[in-house]
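Yeah, one chain of the complex is gone here, protein chain that is, but the others are all in their spots.
Note that the chains are named A, B and C in the order they appear, and that numbering of residues resets to 1 at the start of each chain.
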């Protein structure tokens, strides 16, 4: 395919995904289309439960929502040949190109899920002008994962076209449910990267300027997302106050004490109780309370420290009010440091690209949380190398904003940098 | 009308109301039917805003809900001749019979509203067996106000039939929104009882056995219902924690400290935070929190003490977090003591009734809260007498239960007792 | 002894005790003098550990304080013949007069301890004017127990003088450590009232006017006094905040939640955290916190309900902060109802007294807490009768005030009423 045509194709793919955003563990239409294209390009596929450990999926929607979404996907363009692999909400796709020549196994990881955001109706919002706005109310690709998948397909296209010049195996990993850091762990536990020597994860935007590239984005905070519930006993607050077991008070006490968790001298921490919902009526002692909590730490062990404190506090609050509680981990991300040797190679690739004005080996600013860190840690533990790159781009508005949009000119250079990293890694052998 | 026919009519009225339950300030169908019947019986009517002070309605639904319900009422049997009086959600009805003879002004107060409860589907639930179950999902007459209105109409019927034997004026007051103690104050402020010498409020059930009667039910706790909101500032909990103004923490602190309000040495108190809802997302510092609070006191002044503490605590919690707050009074009831002289008369009437096995002058057990106390206080302050009676009945299940039901045999004796109190009060002059 | 002389003697005894106040479990001088006088009067004595169960003494001072006080007592007038019985802080005295005639066993209970209050220096304070002010700084008989003991000795005097007219056995029980409701339980557990048919406890003052008498003072609240400590881990708050286990925060959380314990629908409750002391330095995370807590309930079971909640809350607060805790019961009183038959007899005695203007069978106002209730409950459980009387008197200032003083004219009538109750109970047989 010529460069011009590939550039057009990248935009087309991205805009199709953009119009049909699907949230975590429900990327059924998306996955079926990815699978179909990758199969056509000659990749071997592993799909659904084959690449995801059921037990390690975090914050997965319930069966009913999953079934309902399947119906939606069937009538909204899902590829019928592949949809069944994903029907239970296991929407991971791993596509492998085996060159049959000796060489390393190199993996590229892309994320697939959209957000519960209603895309802007404003006339000046580019997706409106160009008619590729989300067709689904309250769902939107507002973080750029549509672009990530398009880049992944573009990379697949170049790999197929140049297969004879390559060596080893190249794995393209399409991961569900990055938002809330929920999906990566299940793919790692399914051994998706057990054989991987080099892993490259990447993201578009995140504040890096257009035509700039970061080869090693360090500074992700480890994080845990917790859904906490307290289950007490209701009672009429006027006539039988002593018979109630007050879940609202337990939750209020827990919230206050969770915020009071001490700072850690070895690095940044964060903790937030973002939501608290308790009680069913003014004159009833509340028997039910739910909290949505998030912890972060500069390292995984600092995050574990914060998480342990949360667990003690919740157990204590339940003891105080003689009630039951439940803590569900609905998301988790690690801290991780990129492998300098691999980052150097990516940096070279970027410096050689005519589209890149400036390339940086390393960025250490704290930059939220990511579950690509699970893949990175697993590869590094096996003696492999891993890095996390950023493709700078102009953003119409920040990530997770209803007017988020990227500059589509970023897509082709991103594909080319990743492709040339494959070439360099093969040469290195 | 003969006794047998009146008994039948009472059941018919009650069952009609039962099938079309309307909640507080939305009793439009109900009020229009009451107005029509009372007009036909020869009563003078004062309706809607004429008998309700807009400013003193508490916890009134918003305009949109009110309009929507008006549509519902129009298509569900409302009387078109009267509906417009009630269209704004001012659903009070005062019907006066002027005997044109010198004598006292005697008022009887009945409440009209239903509850947000879904009536039981069980086969053994009597309204199902007899096919008069609520036709509206999640709405139910589960406190007996349908029976109260039926008794009111029965009383009107007897009064009209015997008008020549009576003296003075008799006022029948049908009050909206007793649940949550929200409606009475607005009628009192509209001077509905300014001219009243004797006021009789009444309730069916409340644990008093069938064929028993209580002439003076003291022991209502004064109460205030408060909707409290905190308005802070949202911020990303990971990247800008210092920019948030945390409404969830303010609410949690307020809740804990509200429960810690001291007991009062002069009488019973109660306080409850029945609901707390705060926050919009796990990783956002919550900018919004809402609490539903209820205070009670053995006397109005004890209740005011508790309410004052709540207000200080809420103001303090807002100061702590540098945020705004709002406290809305959405319901209020007073404490009150029945006038013994009037209770004695009611007691006599009951003892003379062949249907009543036992009649008690007085019951001092604490019995929840009631806003009929506003009418009682106003009449007593003017030098009049007031009492609150209970008509005992068998209950299929407790008040506010989805299987609540009364024994309809209670209706006719209730009407007769009230009617004979009019006779006795006229004789007394 | 003549009446006039007895009256003088009563004042003399009272003033001696008043000048040498001793607090709970340290009434060594006091007890030794009581023992000596009662022995001289011909009573059989049981002393110290014979009448107190070590295991059931609550809030007893430590060994060192006890030893130190022994030295003080030895040099401040203690009777050397008896002091050794009380040297370990077991200061109970039971004196029995056995008439050797068949008849009931009748017990009278008096309390002995003073308070940690510095008696007023004011010129107009009567004990100053008459030179019998406390000789001990920060110790004072500010509750009238000095008078109680004087009455007890007066009763002993009359009993001895009239022994031939009496029957059965009469036991005079002098109890340590009533303040803080600490001493009675240990005497009951030592079986001091196992053989008692009638028990009369009494108090002077408490708001009852001079020359008035109450035969049955009901309404004592059951109570428990708890010393709570949290033991965490200190850490430098600046350099190692994560290594601290914060006892101050555990205590603050516990205090807030203890005050939030719900009211009880079946009767009055109280709860107070009177003291909280935590931490040793501004920049150290506090490893130690202590709370002084008091619960009360209209019945013993309501008090137990409150106490159980406190225990859960404390356990929960410790769990929250991963620290240890300790709860020590340092005082406990029961609720109790006086036996009407015995109260009637006392009431008769009072009505027959020329010194008493008005006598009341019963007073049900809530009146603090008392551990005489342990004796009363034990006697009633065995089928005996018990009551608690009040001798009204003028008070210069309220109980526990630094200017507290009684009218000494109350002493003789009190002795006479108690004595005539013995006579009546003997006659009854």
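Going forward, a residue touches a chain if its C-beta (ideal position, glycine included) is under 8 Å from a C-beta of that chain, and two chains touch if they have at least 3 such contacts.
Here the structure is a predicted model, which means the values were calculated and not measured.
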| item | value |
| --- | --- |
| Given B:305, B:375, B:388 or B:419, the one touching the chain that is not displayed | B:305 |
| From C:55, C:80 or C:282, residue that would touch the chain that is not displayed | C:282 |
| Contacting the left-out chain in the complete assembly, out of C:47, C:83 or C:249 | C:249 |
| Among A:134, A:269, A:319 or A:339, residue touching the chain not depicted | A:269 |
| Full-complex contact with the absent chain, from B:293, B:318 or B:426 | B:318 |
| Hidden partner interface residues of chain A, rising order | 256-257, 259-260, 262-263, 268-270 |
| For chain C, residues in touch with the removed chain | 180, 221, 225, 237-239, 241, 246, 248-249, 251-253, 255-256, 259, 270, 272-286, 289, 292-294, 296, 366, 368-369 |
| Absent-chain interface as seen on chain B, which is shown | 239-242, 244, 246, 249, 253, 256-257, 260, 262-266, 285, 305, 312-313, 315-322 |
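Definition applied: only the chains that are shown with their structure count from here on.
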| item | value |
| --- | --- |
| Interface numbering overlap (same over half, different under half) for chain A and chain B | same |
| Whole-Å gap separating chain A and chain C, where each centre is the average of the chain's CA atoms | 69 |
| Centre-of-Cα separation between chain B and chain A, whole angstrom | 53 |
| Residues within chain C bordering two or more other chains | 256-257, 260, 262-263 |
